[in-house]
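A single protein chain has been removed from this complex, and every other one stays in its place.
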Amino acid sequence: MITAGIDCGAKNTKTVILRNNEIIGKGSVLTGFDQANAIEKSLEEALKDAGISPDDIEKYGGTGAGMEVVRQADTQVNEIKAMAKAAHFFFPSARTVTDVGAEMGRAAKINEEGRVEDFDINEKCAAGAGAFIEAMARALEVELEEMGPMANESDKSIPMNAQCAIFAESEVVGLIHAKTNKKDISKSIHDAMASRIVSMIRRIGVNEDIVMLGGVGLNPGFVESLRSELEVEKIFVPEDPAFGAAVGAALVAQEEG
Amino acid sequence: MAGGIKMPGEEKKQQKQEFWRWTESNWKNPDLDWNDAKIVTAGIDVGSVSSQAVIVTDGRIFAYSNMRTGSDSPESARNALNYALKGTGLPEDRIDYCIGTGYGRVNVPMADRSITEIACHARGAHFLYGPEVRTVLDVGGQDCKAIHCDGKGKVTDFLMNDKCAAGTGRGMEVFADLLSVPIIEVGDRSFDIEKEPEPVSSTCVVYAKTEATGLLRSGWKVNEVLAAYCSAMAERIYSLIERIGVEERFAITGGMAKNKGVIDRLMKIMNIEPMKTEWDTQIAGAAGAALFANTLVAKGKGRK
Partner (left out) sequence: MKANYGYKDGSGDYFITIDTDKCNGCRECVSACPYGVMGVGPDENDPFSDDEVAFVTEQERKKIKYTCGPCKPMKNRPPLPCVAACGPGAISHSW
């Protein structure tokens, strides 16, 4: 059976094509201000990647902030369920999964079957989402991709007072003026952000193995801050964490289809 | 900058300053002579954006200043006090007691003591608006405060939000910057529209910016986006006041009191008539501090 999972997120729209539990195609485009268009584009890309035609797809699952716009969707998959399914798919030993994207952070406790037992969500405040690190990268005048590696070169975290992304921007600018090492600033940014996600995880309980999904999972600085805040050996991150929810949606479409 | 070649960076810097401009001022009470005063006290409020100094003689406002906060608090406090004293003939060492307040209150070198802005705003509003005031709203550069006080200006209930930029002066600045509209024009321009738009739906300033960019791209006019943000801001501020509730009568202090784009919309939501005052609404905190100092000295607690 071939299914497609489409995750229309705040920043990127991602499509994953699944054939009998195997990922055969992926597509990702910026969501921008036209969600419908982004959905078509990412699907096209994934179809091309898989080398199949739209007619080959039997079922579609839609998820993400713009899931209502995914007109193809046979099932709309709740984001928590999608991330739980995906975590279980990548790492059957997963008991805790956190998904941090551009505009949200989530955490769920899951059982051996990948079913959700408890969850917490943080949204509508950039302080607890990828947007926070993006805004700080702008303030530091550093490429977003460089932020994580920079942070990992520092072993000094300076306490940051501001919690809000807007106020933290000025604080970072102040630190730069005070000639603080940018690597240390970057580490503090990731630590601050990670501690917010950790407090969410603590509310549902820290149970290993811990899996991280979402675009922020590509940021090694964040993953390291998360790991050390949680005091665990390892955070499990799949190869393409940003496609996590899309994979989950495709899996649900396959099960329910 | 007529003529000459402007570097792009230079132009940007110039414009940036332009968007924040508001006038600094000082004032001296023509009816009072400090030579007649028994007690002279000062209150200095160092906020994130503006700083004020108020001089009180025997419990009446003698002089004040309202200035931009500089890069450090001690210097801003010094400048504000100098500016308030300027041209009054009052020597600084005649001041019996000085109280610092505001966000930089612990960094006011000439202060004998510091008192929170919550207490000072209530006390100041009680003076500026009269003893009928029960609810004071203060929207500052980096915070938003809602305070209930009794007939003596004593705080009975309060909340202060300085964690989130939404509903503070900073949120408005970020928007004015995004839309390249000078902050003092925001009010007027937000009403220069054909129809009141829906408020911006994101509370978070970061997300509201993204939303606004989308609105502009889909053809909204700058003034419409401004209006949509002003009303989002009004709703946001209202939701904060709601937590402690509104008791009449109601007064607004702080810089935002001068932004009618937000305040007129807020009043419409609240369906209330705010109290009026002849005084500069930004001096409430410093006035409260100076009045507290006066009370302390009068009670004999405030001698150095």
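First chain written, first letter: the chains are A and B, and each begins at residue 1.
Simple rule for what comes next: contacts are C-beta pairs under 8 Å (C-beta built on N, C-alpha and C of every residue); 3 or more make two chains touch, one makes a residue touch a chain.
Because the structure is predicted, anything quoted here is derived from the model rather than measured.
One of B:Asn26, B:Asn79, B:Thr135 or B:Asn161 touches the chain omitted from the figure, and that residue is B:Asn161. When the omitted chain is restored, the residue from A:Gly61, A:Gly101 or A:Gly128 that touches it is A:Gly128. Contact with the chain not shown here comes from a single listed residue; of A:Ala82, A:Val100, A:Cys164 or A:Leu230, that residue is A:Cys164.
Within the set A:Arg71, A:Lys156 or A:Arg203, the residue that contacts the chain not displayed is A:Arg203.
Contacts to the hidden chain, counted on chain B, fall at residues 115-116, 118-119, 154-164, 166, 202-204, 207, 239-240, 243-244, 292, 295.
Hidden from this view is one chain, which touches chain A at 118-120, 122-128, 161-164, 195-196, 199-200, 202-205.
Convention: only the chains that are shown with their structure count from here on.
Mean C-alpha position of chain A lies 40 Å from that of chain B.
Across the complex, chain A meets chain B through its residues 33, 103, 124-126, 131, 135, 163-167.
By the touch criterion given at the top, residues 142, 163-165, 170-171, 174, 202-207, 214, 217-218 of chain B touch chain A in their complex.
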